[in-house]
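Rather than the whole complex, this shows some of its chains in their spots.
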Amino acid sequence: MAPFRTTFIVRFGDVDSAGIVYYPRYPHYFHIGMERFFQEALGIDYADLVAGQQFGLPIVRLEIDFRSPLRYGDRVEMEISIGRIGTTSVEWFYTLRREADGEIVASARTVTVATDLAALEKLEVPDWLRTALEGR
Amino acid sequence: MAPFRTTFIVRFGDVDSAGIVYYPRYPHYFHIGMERFFQEALGIDYADLVAGQQFGLPIVRLEIDFRSPLRYGDRVEMEISIGRIGTTSVEWFYTLRREADGEIVASARTVTVATDLAALEKLEVPDWLRTALEGR
């Protein structure tokens, strides 16, 4: 299926002393993208999962390739797609494109693990989530 | 008694697109200062209070005067003193001085309220805290 796309704007406080986006802001963008993906693509409120069901997807692996710097005011399209869904894990791919020139400025891969947040213990990916993600 | 003093360094990611410290970083500095005050001046681990006893001091009022901008690499001395201790509230004063020239770059006043974090309900300032703070 088509990957999920969402847009954000680089904000005044996102940059660093070199005048480009501070790199820890990228995984923050990815997490906000994942929250929007749950809401807009799956119709699931990730806040309800976390607070209501004590269920979440903490990260165990993060890889980012930074190809071109982002600057204040850049509009960026984030594309999110789902990779391998394992017994307990979900793999995610993120691609960031600067809207002005269409250039890919960063790409990332994360692996997250289905987790009981109360006990902080691994769970099997629940059927409702597997079905929702495979439908993407 | 003497006010509590602690020092921090403005970090690479603390600035904004104008090249000076992004102003929401100031209250973050104050909070870290308060955590150090509890640890170093009172011998109390604020993390234990919050996590162990579900006790904390959420803020209800914040006032900051920004007098001179801070830049990446600036060493800053933070002075913390306690103001009025009410039935449920504690007033704090923060002063930031740039070490290079001794200039006061910002000053702040906060009011925090003794709170049961599980119920998010106001409490009277406990005696052990009142005693510890008055001893300062």
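The first chain written gets the first letter, and so on, giving A and B; residue counts start at 1 in each chain.
Criterion: contacts are C-beta pairs under 8 Å (C-beta built on N, C-alpha and C of every residue); 3 or more make two chains touch, one makes a residue touch a chain.
This is a predicted model, so every value here is computed, not measured.
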| item | value |
| --- | --- |
| Copy count of the single sequence across the entire complex, 2 present | 4 |
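Convention: only the chains that are shown with their structure count from here on.
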| item | value |
| --- | --- |
| Chain A on chain B, rotation in degrees - Cα superposition, rounded to nearest 5 | 180 |
| Cα-centroid distance, chain A relative to chain B, in whole angstrom | 33 |
| Touching residues (chain side chain B, partner chain A) in the complex | 12-13, 15-19, 22, 24, 72 |
